[in-house]
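Only one protein chain is missing from this complex, and each of the others stays in its spot.
Chain IDs A, B, C and D follow the sequence of writing; residue 1 opens each chain.
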Amino acid sequence: MNSQILINYIAFPLIKIAILLAAVFTVVAYIVLVERRLLGFFQSRLGPNRVGPLGLIQPVADGLKLFLKEDLIPTNANPFIFKIAPIFSFFPPFVGFAVLTFALPLIMPSGKMHQFAVADVDLGILLILSLSSLGIFGIILAGWSSGSKYPLFGSLRSASQMLAYEIPLTLSVISVIMMAGSFRLSDIVTAQQTYKFYFIIPGIVAFFVYLISVVAETNRTPFDLPEGESEIIGFHTEYSGMRFAFFFMAEYANVVLICMLTPALFLGGYDIPFLNDLELYKTHPYLVNVLGFLSYAAKSTLFAYFYIWIRATFPRYRYDQLLKVGWSVLFPISLLNLFLVALIKLFLMK
Amino acid sequence: MSNINGSDYPSFVGFTKLDKIFDYGRRNSLWPMTFGLACCAIEMICAMCSRYDMSRFGSEVMRPSPRQSDVMIIAGTITLKMAPVVKRLYDQMPYPKWVIAMGACAIKGGPWDDYAVLQGAGKIVPVDVYVSGCPPRPEALIYALLKLQEKIRDPKSAKEPQFIGPNLNEPTRGWMAKGEEIPEVVDKLIKEGHGVNTTQIF
Amino acid sequence: MQNEKPSHLKELVETREFELNMGPQHPATHGVYRAILTLDGERIQKLNSVVGYLHRGIEKWAEYRTWQQATPIFDRLDYLSAVINCHGYVGAVEKLLQVEIPKKAEYMRVICDELQRIASHLLWFGTHALDIGAMSVLFYGVREREAIIDLFEAHFGQRLLYNAYPIGGVRLDFPKGWIQACRKFLNTFNSRIDEYEALLTENRIWKQRTIGVGVISKEDAIAYGLSGPTLRGSGVYFDVRKSIPYSAYPDFDFEIPLGKNGDVYDRYLCRIREMRQSVRIINQALDGMPEGELKGKVPKIIRSPQGEVYFTVEGSKGQLGFYIVSDGKDKPFRVHIKSPSFINLQGLDVMSKNQLIADMVAIIGSIDIVLGEVDR
Amino acid sequence: MIVFVVLVSVLIVFFSIMVVSLKHPISSAVSLLIAFLLLAIFYLLYGAEFVAAVQVLIYAGGIMVLYLMGVMFTDSEWIKITRQTHLQAWLALFLVLVFFGYFGHKLYHSQYPAPAVKRTEISIAKKSETEKKLPYLQRETNPRSVSVALFKDYIYPFEIASVLLTVAVVGGVFLAKKEV
Partner (left out) sequence: MAISYIGVGFLLIIGLLMVPVTMILGKFFRPSKFEISKLEPYECGIEVKDSPKGRISVHFYIVAVVFLIFDVETVFLFPWAVAFDKLGLFGFIEVGIFLLLLIVAYIYAYFKGALRWEE
C-alpha cells in the first residue's frame, strides 16, 4: 500500500518531470537557434551554422559561455532583490508546462491509464494564467533593484504593457473555457474532439485577440518595448552571465509554452485533423497516441514559426500606442466577443 | 594555464579536458557589443549583414549593454574625449572579455597624429587582435574573429601583438601597456571624472 | 515631524523633471552622439546635444598637407558618402584654380556621386528601420549597398573610403563591363525599392510611429539652416543640384521630391523617392556619356593663386560646403567645412520638443546624422 | 498532508512577520508576495483550488503590483523615517492577541472537516444537454461547485460586487487624476 503511494505519487511524477524538463530545455535551447537561423533566412543570410553540424551545438556553446561568465552586481543595486528577481521570471513558465497534456492517455497492457501530462489538474489553464501573472514581478524587481535608469524605465513599461494585455488575454481564454466548460486542458481538447470542430471557428475573434495579446505578454516584436534595444536598453541591462540567461530562457520558455497552449485552446491540441480520433482510439490506441502527439507538435511548430515570422517583419509599436491598442481596442473587442460566444454557446452549441 | 585574461578566470589544473570544453563554449559564442566609433563601424555593420554574415560563427547577437557582451570591437577613431567612455565600457564588461581593435585608428591613431586623437586603443584597454586597414574589409574582421577564437583555444599560438599592447601575462586593468606611459591627458581626464566634460552646442 | 509630512509628500508625488542621458554608446544614436534629454514624465522638454566625441581635427589636418595630399582625408568626413565629400573638396580647389573639367569626367563624377547617394540612403534606410524595430530591413538595405560597393570597388579599388577624384577630373575610365554591370544593377534596384516600400511605406505600425512625429515647420527648417532631405521633408524646394547647379547636373532631367508636413514619415519618403531620382540621373548619364579626356590641365605641383573660394555640393545628408582660403602656397591656408549633419542636428531640439522618448530614436534616425561629419 | 499544512502555516507566519519587521519597504513587499503565494498553496492543500488560483491572480498578480509600484513611486528613504510609534505597536499587539484568542476559541470548538452546507440542488436535479454529450462535465470539480454557489446562492452579493468595482474604478481614476 505504502509503496503503491510512493510509486504513484512520487516516482511517476518525478519520472514525468524528468522527461518533461529534458524536453523543455532542449526545445527552449533550440528554438533560440531555430529563430536565429530562420531570421537569417528571412534576411538573406545563413545564420549560425559553424558550431557543430548545421550549427546544432550553438545553443550549448552559448549556454556554456553564459554559465562561465562573471556575475556582476552593481554597486547601486539592491543585492538581495537583484539576486532573486530572475527566479520570479524563470519559474512561472516552467511550472506552466506541468498542466499541458500531449496526447490521449496511454493505455498500459495492465489496463491502467496514464496521462501524457505531469499533472493534468482541474485548474489547468487557470494555473498557467495565474502563474504567468507572476512573471511581471521578475521584471519589476529586476528593473527596480538594478539602481539604474534604463532598467527602471524598461521594467515599468513592461509592467504596464503586461497589465494592459493580460485582461484581453484572459477574456479570450474565458470564451474558450465557456465553450468547453472546463479549465482542464485535456477536457478542452476532448470537447473539440466531441464537437468535431475546433474552437477557432466559433472563437475566431477570440483567437486573434489571444494571438495579439500573447505576443504582447511575451514581450516580442512588435510589442518588444521592454527590451526595445534601440530606445531604452531593457530591464535586464545590468544583468550579466547566467542571471541574464535566466531572463533570456524565461522569455523563450514563455514562447514555447504559448506555442503549445495555443493549439490546445483553439486548434484541437493533439486532435488529428480529418480523423475521428475517439473512434479510432478504441481500436488503435497507440497509433492515435503517436499521431496525436505529432499533430500537436506540428501545430505548435506552426505557431513558433509565426512568432519568428512576425519578428522578422514588423516594426515596433510605441509605448503609448501599445497601451492604446491594449485598452481601447482589444479590451472592448474581447468583452463583446465574450457575449457573442456566450450566445453561440447558449443557442447553437448543444 | 595562462589564458588571454591572465589569471582572471580560474583554471583547473588536472582538468584540462574541462578547460577545453569551457573554451569551446567561450570561443563559439562571442557576442559583440553594439559599439561603433567611426568609419570602421560601417564595415562592421557590413560584416554582420547579408553578404559576410558574422552570425555563422555565432557572433551576431549584438548586445547593447556591456554587461552581456564578450568582445568589444573598437571600430574607429578613439578621440581623447571618447577615451574615458571606452575605458569605462570596457571596465563594465564582465570577465572573460576580449577586445578587437579594428582599423588603423584603433591600432595607432591612424592618420590622426594630432591633438584630439588617442594614439591607439592599446593605451587604454588590452587589445587581443589588431585588424589593419583603413577601414579593414569585412573579411578581415571575420578573420580577426577567427584569430580570436584560435587565441582562446590556444593562447600560446597567438603571437605577441606587433604593435604596442598590454602585457598579457600580468593581471591588467588595461592601463599597464608594456613600456608605455598612460597618456597624461587621458589619465587626468578620467581621474577628474571628466568623461562628462562636455561641449554643449545650441 | 508630523506637520512636515504634507509638503514632503507633495514633493514626492510630483513627477519632477529629470535628465536622461543617451549615448555616446547607444545603439540608436548612430555613432558617438550624445543627447541629454530633460524629461517631464515621458515627454522631452529639452534636448542638449553633446558633440565632439569624434572630433579628429580634419580641418587642421588638411592645412598641413599639400592640395593633393589633403583629398583622402575628406572621405572620412561623412564616411557613408566618401565620393561626394571628395567631389566637394576637389570641386572647391578646381574653382580656385579655375580648371576646366572635361565633360566626360563630369559625367563620371555624377554617376559615382549618385551611386554613392543611393548607397548612403540605403544604409540610412536600414538603420532607421532598425531603430524603429523592423530588423530585416537593415539586411535588405545592406544587401543592395553591397552591390554598389562592388561597382565602386571595381572602379576605385576600395570598399568604403575611395579617395575618388584627383584635382582636375577622374583618375581612370570605368573598367570594361562596368557600365553594363551598373545598368544591370539599376534595373533590379528599382524593383527592389518597390519591395522595401511594400515592407514599410503602407505599414500601419510604421505610419503610426512616423506620421506627425518630429515635425519641423517650413519656417523653422529654413531658420535653422537645415538642408538636404531634412529640409525638403518640410516642403522647401532647395537642392544644390538644382538651385546652385554644379558639375554636369544641368544636363539631366530629374525631380526634387518634397514632403508636406516635415515629419519623420515625410523625410523617409523624400529619401526613398530621391533614390529613384538618382537612378534616373544615372541612367541618363550612362546614356549620354560623351567621349573625351579624363582630366583637365592641372600642374603636378599645385600653387594656387591667393584668394578664397566657396563651393557646395549636394551631399547625401544635405548641402556640403567647402570654404578654402589660399595664401598662394602649396598648402591651403584654411579649409572650413559646412557640414550638413552638424547643422541638421540643430533642428533636433525643435523636432523633439514634447515628443516621447521612443520618438527620439525615430527622429535621430530621420535626420540621418553621421558623426564624422558632425564633429569633423 | 498534515505535515505540509503545518509547514506552510509556519512559513506563512514567518513571512508575515518579515513583512512588518524588515526595514526596507521593497523587502517587506517581497515577503508579502511570498506569504500570498504560500497562502495559495495553503488553500490548495485544503482542496480549494479555485480560491488558490484567485489568490495568485488577484493578490499576487494584481495587488502586489500596485504595492510595488507604490513603493517605487515614493522615495524609500522617506518611508524609513516614519515607522510606527510605540503606542501603535502595543495597540497592534493587543488587537492581535484578542483576535488570536477569538479565532483560537472558534477553532477549538469547530469540527473538521466542516459539515456540508446546504446548497441549492440544481446540479444533481437535471443534466444539461452538454453534460450528456461531454462526459467530463459530470465530474464534480471545485471550480464548478464554486460557480454554482456563487451564481445561484449568492446572486445579490455578486451583483453588489459589480457596483463596488464600478465605484472603485470611478474613485481610483478620479483621485489619481485629481492629483496630477
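One rule holds in what follows: contacts are C-beta pairs under 8 Å (C-beta built on N, C-alpha and C of every residue); 3 or more make two chains touch, one makes a residue touch a chain.
Note that the coordinates shown come from a computational prediction; the quantities given were computed from them, not determined experimentally.
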| item | value |
| --- | --- |
| Among the chains presented, those that the missing one touches | A, B, C, D |
| Selected residue (touches chain absent from view) among A:Phe116, A:Phe199, A:Phe235 or A:Phe331 | A:Phe331 |
| On chain A, residues whose C-beta touches the chain left out of the figure | 9-10, 13-14, 16-17, 20-21, 67-77, 83, 86-87, 90-92, 94-95, 97-99, 118-119, 121-123, 126-127, 146-150, 152-153, 156, 159-160, 163-164, 166-167, 170-171, 174-175, 177-178, 181-183, 233, 237-238, 241-243, 246, 319-320, 323-324, 327-328, 331-332, 335, 338-339, 342-343, 345-346 |
| On chain D, residues whose C-beta touches the chain left out of the figure | 1, 44-47, 50, 54, 57-58, 61-63, 65-66, 69-70, 72-76, 122-123, 128-131, 137, 143-144, 146-148, 150-152, 155, 158-159, 161-163, 165-166, 168-170, 172-174, 176-177, 179-180 |
| Absent-chain interface as seen on chain B, which is shown | 5, 8-10, 22, 65-67, 85-86, 88-89, 91-96, 171, 173, 193, 195-196 |
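Here is the rule we go by: only the chains that are shown with their structure count from here on.
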| item | value |
| --- | --- |
| Distance between chain centroids, defined by C-alpha means - chain C, chain D (Å) | 61 |
| Length of the line joining the C-alpha centres of chain A and chain D, rounded to whole Å | 27 |
| Residues of chain D touching at least two other chains | none |
| Residue numbers of chain B (touch at least two other chains) | 34, 49-51, 64 |
| Residues of chain A defined as touching chain D within the complex | 78, 80-81, 84, 121-123, 126-127, 129-131, 133-134, 136-137, 140-141, 144-145, 152, 156, 159, 163, 166, 180-184, 187, 190-191, 194, 349-350 |
| Of all residues in chain C, those that touch chain A in their complex | 20-21, 26-28, 42, 129-136, 139-140, 143, 199-200, 203, 205-206, 208-209, 356-361 |
| Chain B partner contacts - residues on chain C that touch it in the complex | 24-27, 31-32, 34, 48-57, 60-61, 73, 76, 79-80, 123, 127, 138-140, 142-143, 145-146, 149, 159-161, 345-346, 349, 371-372, 375 |
